[in-house]
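One protein chain omitted, others in place.
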Amino acid sequence: MSWTGKILRINLTSGDITTEVLNEQWKKEYLGSRGLATKYLTEEIDPACDPLSIENKMIMATGPLTGTMAATGGRYVVVTKGPLTNCVACSNSGGFIGAEMKSAGWDMIIFEGKSPEPVYLYIENDKAELLPADEIWGTSVWSTDEWLHNKHQDPSLRIAAVGRPAENGCLYAGIVNDLHRAAGRSGVGTVMASKNLKAVAIRGTLGVGNLADPAGFMKAVNEGKAVLADNAVTGQGLPAYGTQVLMNVINEIGALPTNNMQDVQFDGAHAISGEAMSEPRKSDGRTNLTTNAACFGCTIACGRISTIDQGHFSVKNKAKYWGNSGGLEFEAAWALGADNGVNDLDALTYVNFICNEDGFDPITFGATVAAAMEMFEAGDLTLEDTGGIEFNFGSAEALTQSVELVASGEGFGQDLALGSKRLCEKYGRPELSMTVKGQEFPAYDPRGIQGIGLNYATSNRGACHVRGYTVASEVLGIPEKTDPLTAVGKPGLVKAFQDITASVDSSGLCLFTTFAWSLENIAPQIQGACGSEWTVDYLLEVGERIWNLEREFNLKAGITSADDTLPARLKEEAAKTGPAKGLVSQVEAMMPEYYQLRGWGEDGIPTDETLKRLSLKG
Amino acid sequence: MQYIIVGAGPSGVIACETIRKLDQKAQITLITGQKEPPYSRMAIPYFLEHKITEAGTYLRHNSEHFRALNIIVINEKITAIVTPKNTIKLADGTELGYEKLLLATGAHAVSPPIEGISLNDVHNCWTLEDARNIASKAVSGSSVVLMGAGFIGCIILESLLKRGVNLTIVEMGDRMVPRMMDDTAGGLLKSWCESKGVKILTSEQVTSISEADSSDKHSLIVNLKDSQDLSADLVICATGVKSNIDFLDGSGIIVDQGIIVNEFLQTNIDNIYASGDVAQGLDFSDQSLHVQAIQPTAVEHGRIAAINMVQHNSCVHHGSINMNILDTMGLISASFGQWMGVEGGQESILLDAKNFRYLNLQFKDECLVGMSSLGHTQNIGVVRGLIRSKVKLGIWKQRMMKDPSRLMEAYLADL
Partner (left out) sequence: MEKSLVINPDKCTGCLQCEMACSYENEGVFNPSKSRIKVFTFHQEGRFVPYTCTQCSDAWCQHACPVDAISLNLVTGAKEVNDSSCVGCKVCTISCPFGTINYNQSSGKVIKCDLCGGDPKCATACPTQAITYIDANQTGMDKMRKWASVTDNTSTNTSANA
């Protein structure tokens, strides 16, 4: 229960909108959200299709706990084939639109085909209609948000939209909801725009109920909330500093990739850290951080609400950016800051605002700029190529100009919109792209944190930290401390994290709860909502099933074991400083054990036995 | 102290109760010309659609309410006031003395002076008695002509349709609710009603009503100025109301449209006050004297008048804001204050005709002075708060000029 049991199917080509009943069998096998949507995608499209063609589909999905009072139960995902990676893409977002969609009565919205004209989808409970979006096509997410609220005269309307880069084919455009939360990675926004779909605006007033065991659910929810409140990370660290609590920590252990991953420590780390966001600025005495903010139902509230110094060069005479908006999260601060050698907090905040305003992934964007800087300094990129911008490491100006060019789709912005893999190939230095399967790394260096390297290499959506966040164990000691510098035992750790994560993602909860919660805390909440069959053991099985389903999709899409690796730099160029000095990533050494634990052959293909065990093959 | 309150509508009842709170020893007499216990006109539509029984329309549900408060209720019509003697005369000949008198005699429905207006199957829609008459005639399959698409006309639409009648509305004005809504909103309301199967003739007049031949299956013929005659089983006349002031002739109390009252709800005679639909009191918006004839004003008047009667004009009435909220077959419209705008003012309007949503804010300088809307209900009371408090909106005025739906934010900005 707790699912609404209803799917909305939007055929953008014909304009037909139909409803259908959720597949009961798949629901039992995949729970919801990430798992269930991936199952639908796998059944409905050819994994080998061109992600930006009419054959690809895009699914917005909630989990059974989305829209309930379970702490952090506001998540939704966008599942599609990603244009950046040509793999299955699943981007997860918080904010409020997921819960609103659920409250409007929908577990899932499946978009197929391509609209002949720009449209947006308007949903008010059972009513769903495609409406003309000519007036907002070619405008930013923020403009679209304002226009839609105004048009529908409803401040409570929840909106997810794509910006100009998505329309222009930028390969890492995201879908931004509630102004500054995003299904950000792998180019899911690019897929949305390729379908001429500008926005989804939802008003749901039906509510979410239908709990299997209401009393049991509320008990588990309240116990869960207490655990989050009492935990140092979720009760103190994240509310105070957000994910930015990690900047100094990761730098100190020598795992903060710097200057396109040439180094593992950044001199300017403190200047762009969570602590710095709470220190008064010299100019106006205000702090970068105004307050922390929560997504729907979240009792952690790690979100940052920030301002930029009005005198900073990036926003001079641009009053539009003087107010509060979504501030820096760790991954963005790292990609925009350390990876480019930029230590200017205001510049990073500005760039982050623009990424939200026009809807593109700051991780991939930042890492792409980093690759451009390295190529520029090496002479592979010239001033002529860049339109006169000096792409030197440490240049806040190059960074802010870049973000404006990608947002508008002008000049060198068109090259930067390709992502680092294609950019580096274009300029003859493919080895300088710090990617796996075409997607840029997040903020943890695989030389200083060995487990995370294996996770990057095997992540089904390309390099990604939130597919198996072993940093929790290797750095923070959650659930127990492991040595970040050793590869021993890591394949098992990675697999466990990956499977648990797939389950948590499919429930509608936020992964960040797992800093404090184990499945022992989560299962009772899912059981209260969905039924007693959702035990810890079963959730692990579901997670593993999802992982293998994604793997199968990717194999059919043309991925091979050769893609399960890291760039040569991380395997050959040793860390120069810090605790990991002298070390490289041992990803290749870990891979056979990982495959074996997964029940895959040496070729990285799940064996028949594994597929049968997981009911993926009859 | 001897208090007499004449009229048992919301204003009179709240006045009695307020006096009792302030003065435990007071002798309070409530005079009502109707034979039922005090009831609410606002509830009549819900009585018509069977949502409530007649008892559900009563202002106070506890039948012992007035007795418990030691308030004497007399069901008799007032006929005159003898101001020099401080007495009132009732229809049965009784004469009662007062020290303080509140006139809350309300208003009555008025009908246009046309031929046939007194026929059997022609009724107003104002009293419970009217409602009973309508209920007996407005049965499934019958044809009903509603004269007047004002507030009263509109609130009974849904109940009439739920009774299964074929309905035609004839309105003299060029739109529905002309005294509550502008062209745009009134026009939208009309198309909304039409989409629900109601026939609406605006800028049209009933010229006469006559009895149909006995062969006709309907009892009435309604003749119109420009359009074809209509057959009907029932004509409901909701064309307007007028304050009940006729009994004041010769009393020396100054009247215009209603009884003229000052900022204490006091008439020109010191110990006589007036409140509610009969009082022509201060309008907050333009500081002129108006008969507003709306429930919130009646209540406000009743309370303030009572306080001033007991505590010697200690409570100033700064004027009431004219406001209405109307549910026309599910489409909710509202208007407040100077919704039509003011000279030198600014307006901010949002219109989504397709979805029947409309929001119109009117500003004067930095303040909100009026509002009208369709399809907006959330937190709507803050409009009263903003108009009443004359909050200087500053930046929020600019923001609302761009997007009037940010009203609630503007209201809360200072909190």
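Going in written order, the chains are labelled A and B, and every chain counts its residues from 1.
Simple rule for what comes next: contacts are C-beta pairs under 8 Å (C-beta built on N, C-alpha and C of every residue); 3 or more make two chains touch, one makes a residue touch a chain.
All values derive from a computational prediction rather than experimental measurement.
Across the entire complex, the residue among A:C295, A:A338, A:V369 or A:L519 in touch with the chain not shown is A:C295. Of the candidate positions A:N324, A:Q414 or A:T607, contact with the hidden chain is made by A:N324.
Counting the whole complex, the residues of chain B in touch with the unshown chain are 10, 14, 18, 21-22, 40-43, 46, 51-52, 56-61, 295-296, 299-300, 303-304, 306-307, 311, 314-318, 323-325, 327, 330, 332, 334, 336, 377-385, 388-389, 391, 408-409, 411-415.
Chain A residues in contact with the hidden partner, per the touch definition given at the top, are 67-69, 71, 96, 99, 103, 156, 179, 204-209, 218, 225, 229, 239, 290-299, 301, 303, 305-307, 323-325.
In this section, only the chains that are shown with their structure count from here on.
Touching chain B in their complex are the following residues of chain A: 146, 149-156.
Against chain A, the residues of chain B that register as touching in their complex are 350, 352, 355, 357-359, 375-376, 378, 402-406, 408-409.
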